[in-house]
Each structure stands twice: as C-alpha cells, then as structure tokens.
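Left out: one protein chain. Kept in place: all the others.
Chain IDs A, B, C, D and E follow the sequence of writing; residue 1 opens each chain.
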Amino acid sequence: MKLAAFVSDYRMTVDTLERLKPEKLGIILVGNGVYHATIKENGSASLLLNTAADFYALSEDLETRGLSSSSVDSKVKVVTYGDVVDLIFNDYDKTAWI
Amino acid sequence: MKLAAFVSDYRMTVDTLERLKPEKLGIILVGNGVYHATIKENGSASLLLNTAADFYALSEDLETRGLSSSSVDSKVKVVTYGDVVDLIFNDYDKTAWI
Amino acid sequence: MGKFTIGCFASLVGSMNLDFAVKLAGAAMEKGHKVDLWVSGNATMISIKGQRAFKDYSSLEKPLKELMDKGLNVTACEACAEARGYTKDNTMEGVKRHSMDWYLASAFDADRVLHIGGE
Amino acid sequence: MGKFTIGCFASLVGSMNLDFAVKLAGAAMEKGHKVDLWVSGNATMISIKGQRAFKDYSSLEKPLKELMDKGLNVTACEACAEARGYTKDNTMEGVKRHSMDWYLASAFDADRVLHIGGE
Amino acid sequence: MATTKLGFIVQRPPYKSENPKLALTHAIASQSVEVYLNDGDVVTADVAFIGDGVLNCLKDQKAMEQYDLSSTESHIKMGLLVDLNILVCKEDLEKLGLTENDIVLDAEEFGADLKINVVPYQDINKMMEEMNHLLFF
Partner (left out) sequence: MATTKLGFIVQRPPYKSENPKLALTHAIASQSVEVYLNDGDVVTADVAFIGDGVLNCLKDQKAMEQYDLSSTESHIKMGLLVDLNILVCKEDLEKLGLTENDIVLDAEEFGADLKINVVPYQDINKMMEEMNHLLFF
C-alpha cells in the first residue's frame, strides 16, 4: 500500500510509525508535528526524519507556531492544505493519523 | 517544599518530574499512571519507580483497568480516594498534576 | 474528482485537530472533491449552535456554515452528542445527527478516508 | 478541616480526569473539608444541563448534583463556556459562572489547591 | 454488490481518551450499515490492538463498579458477539509482560462463537494491506 501518515505531535506516545511497512510511505507533519521539521534538540534533527519516507510539513501550521520555512530541514517539503489534498488523492491510497 | 505529584499518563511527554527537587516528594499514580505500578515492560519495572519519592497508586483506577493489587510493585502503596485527600492535607503542602 | 470522508473525534477548542479537519475539508472542496465530515466523541462540540466567537478560542461555527453552504455534508454522532447534553434543539442548523453506521456508510463509497482520532 | 480548591480543565468524556476531580471532591467533603471546584477549558462541558446518561460515557450530572446538594461549590469559567455555546440558559442549576479571577480568589484562602490541567 | 473493508487500529490504552471505545462502537456499527446501502453492499470491520492498545484487552476491568461506566472489556466482548475479527498483537503483549491469561479471549457467556486472535504483528500488517481504508485510534 501507499500510505500517507499524519503526525500531529512532537512527543509521540506510540511506536506505530516505525512498524508500518508500506510499499510507499509519506509522513505529513501537521499541528505540533511540524516541530519535527525545524527543532534541533541537543543539536540533532528529529529522529523521525531518519524514517524511510517522503516528508511534508504544513505551511499554515509552521507559521502559526512562529517557525519559518527557512528553518525547515532539507528533507522536508513545505506544503499547503491544497497540496495535502493532492497528496492524499494522487500520491497515496490510504491514510493514517498517528 | 513537600510536594505531592500526580502522574496520570503511562507514556509521559514532559520531563518535569525528574527535575523537581522538593525536600519531600510523593508520587501519586492515578488514571493511566497506575500502569507504572504494575507493568514490567521488557521485564523491567517502570523507570519512574527509580525516582527518590514515596509512591502511591489509586486503588479505584487499578481496578478499573483490570490490574490487581497483587501485581503492584512493592515500592508502591495502594490507596483510596479518601487516602489521597489525607495525603494532600497531612503529608504534603503543595501539589503538582504532571 | 473524488469523494473524501473525513472523520474527526477531537474537541472544538484545544488540539486544533478540528480546525485542521475543517480547513482540509474546505481545501478539498475547492479542488472539486465531494466531502463528508463525520464528527464523533468530543468533536460533536462543533455541532452546538450559538458558539460565541472570541478570538482567544477556536470558533468554527462560521467557517463550518460557509462550507455547508457550499455543499459540505456534516453529520454528528447522535449518542456522543446526547451524552454531552447537545440535543436536537441546540444543534446548529444544517448539521445532521445519525448513529455511527452513517460514518461507515460514507466510507463505503469514499475514494479516500482520513480518520482523525481524539485527544 | 480545611478548604480545598480543585481546578479541572479536562473534558467531560474521555480522559476521566473530570471523573477524578468529582470523586476527589466527594472524598474530601466526606472528611469534612470545604471544597470549591473550578471548571475551565473543556471541563466547562460538565456545566451543561440535560446530559443523557448512557453507560458508555462518563456522565457526571447526577454525581455532581448530589455533591452540590451537600455543599460542593461549583463554578465554570464563563468565557470558556460561552465559546463552546454553553449559555446561561443551558447551564445546570446550581453551577455558577464567573470570570477566571474567581478561581484565584478561591485559591487565596485555600489550604490546598489541586490544579488538573487539560488534555 | 461491493464490499468495503475498514481496518480499525487501536494503538493507545483505555480510559485516557475515548478513542479505544469509539473504535469498537464504530466497528460494531458495521452490523447496521446496510440501511444506508444498496442490497448486497457490505462494509466489514476488522479491529487490531497494537502497542499500548493491547492494555484495552485486560480482563476484569471494573469500570462499572468504580465509575459507573461500561468497560472497554465489555465492548470487546460485544465486538465478538457480532462476529468482528479482532486481532491482538502477540509481541506487544509479551513486551508489556502480559500473557493470554491476562486478557479477554472470548465472550462465551453472551453466546459468541468467535474468539480473540492473538497474532504476530506481521499478520496485523497483512490485514492492514488488505483493507480499503484504515482508521487509527
């Protein structure tokens, strides 16, 4: 399957994401999930970004939190709500809100 | 200060508890916090129980979750709502719901 | 263009997951998709009428109504609503109330389903 | 015997923190303490009248009323309630509504304060 | 005549959020969905407990006695009664120090034929592949 997984937390309380093994995985960072795209805790990028996946972060939620697109990790593509709709419909066939 | 700290989560998303340094610390496990008193993850008791503190677990919340008092770690005293009131009023002077 | 079923279980104020659901519904409709929004659990809070729009709180009555005017189909879980004291009388006009099978029926012929859990 | 101020910000159904607050208030009153219960944020959900008591959902209207009859003082944050569409008209009898300073005033002469945050 | 398969994945413990219970009540609603569909059209619901979600399956939950609230255990039994396929992750039970003795396995007292399936995670992964849509709780 081609799975679009939404991450809306910075501190995750489940280990589901590391166990899912879809043929294609997209991780869409929304809500407080966007901190994974920008915060370098103790100097290191979020471990989440080591997952074998394509990464997206919602522009609107970055801006809401005072995070600029320039601080987003190079692995992560900044997208809008409209882009998220297209990702869901065109690039993936199932979704998971983790 | 003498602090009664309430823990209501199994997966904690804050590190506050390890940083508080009151003269006397009581950790009262309520809600899903009671899993710390019983679950041996990968064979080990919860790391929380290594904190220098007195531990209590709410009997009503253990029973709600199907956890028996006999499975509670020996460091933890099983208490009732009435006992919690007495702890708050008699043994501690401040509270913290972590 | 497809059918998109969004289920949301998060509260009106707080996690902003319900704000996300409403905005995503709007973005999907702009792209020509048909959208069903199912609210259950604490998300039934969005169905009550007369939410006062303070700037300090998420206030979704207005954006929801605008999207419903454009064809957004919003249904609240009846039992979840009633348990919280949201009766038929204090439900926002245009929001339907059904039992949980409505959500599954909406998913039956949906091209995509996004289920957003609760807090 | 002392004065105990409990503040709770968690939703009516879900985390069970509000169930905890109500039970703890009852246990404190049984021991002769005077209890003020402040509900703010999603906990204002407890103040709405006509919650239907299904066994599948926390239903706190009845236990709350029983405790109020015995002297429990319950006050809801007015702005938090209004933002969620809980008006004076649909508020449970006996529950007061004030601005946030009421909570601080209650804490002023409280012997103990337990503040239970939201989800 | 078509079938849509929904997979309900419960990844969190009970009583902290309403999620696990709502997963079950929604999955059980697959039994009555026909009123909205054409003859022969069907929605099926499979339920899997993974991670801390397996804690929902502990037996002897006394939520009714303590909080006047139906237990998640009783909802799982209702699920068996309406013949839902319910999977519990074996590795996650073991990780949390639990055995099949600790969890609800059947609902014989209600006359349910089906039993809980304690299975390796890879079986749950396979189930997820087979579903049309996934709902994570």
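Methods note: a contact is a pair of C-beta atoms (placed from the backbone, for glycine too) under 8 Å apart; a residue touches a chain by one contact, two chains touch by 3 or more.
Being a predicted model, the structure only gives us computed values, none of them experimental.
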Touching partners, among the displayed chains, of the absent chain: A, B, C, D
Pick out which of A:Leu17, A:Ile39 or A:Val78 touches the chain that's been left out of the picture. A:Ile39
For the full complex, which residue in B:Leu49, B:Val78 or B:Ile98 touches the chain that was left out? B:Ile98
Looking beyond the chains shown, say which of C:Thr5, C:Ser58, C:Asn90 or C:Ser106 touches the absent one. C:Ser58
List the residues of chain A that touch the chain left out of this view. 8-11, 31-32, 35, 39-43, 60-61, 63-68
At which residues does chain D meet the chain that is not included here? 7, 9, 40-42, 80, 99-105, 107-110, 112-113, 115, 117-119
Provide the residue numbers of chain C that touch the chain removed from this figure. 13-16, 19, 55-59, 119
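We adopt the following convention: only the chains that are shown with their structure count from here on.
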From chain B, the most remote chain by mean C-alpha position: C
Please indicate which chain is farthest from chain D, where distance is taken between mean Cα coordinates of the chains. A
Please compute the C-alpha centroid of chain A, do the same for chain B, then give the distance between them in whole Å. 34
Note: chain E sits from chain D at a C-alpha centroid distance in Å of 33
Give, as an integer number of Å, the spacing between the C-alpha centres of chain D and chain B. 23
Where in chain B do residues touch two or more other chains at once? 8-9, 11, 31, 60
Using the touch definition from the top, which residues of chain E touch two or more other chains? 15-18, 25, 52, 67, 133-134, 136
Could you list each pair of chains that touch one another? A-B, A-C, A-E, B-D, B-E, C-D, C-E, D-E
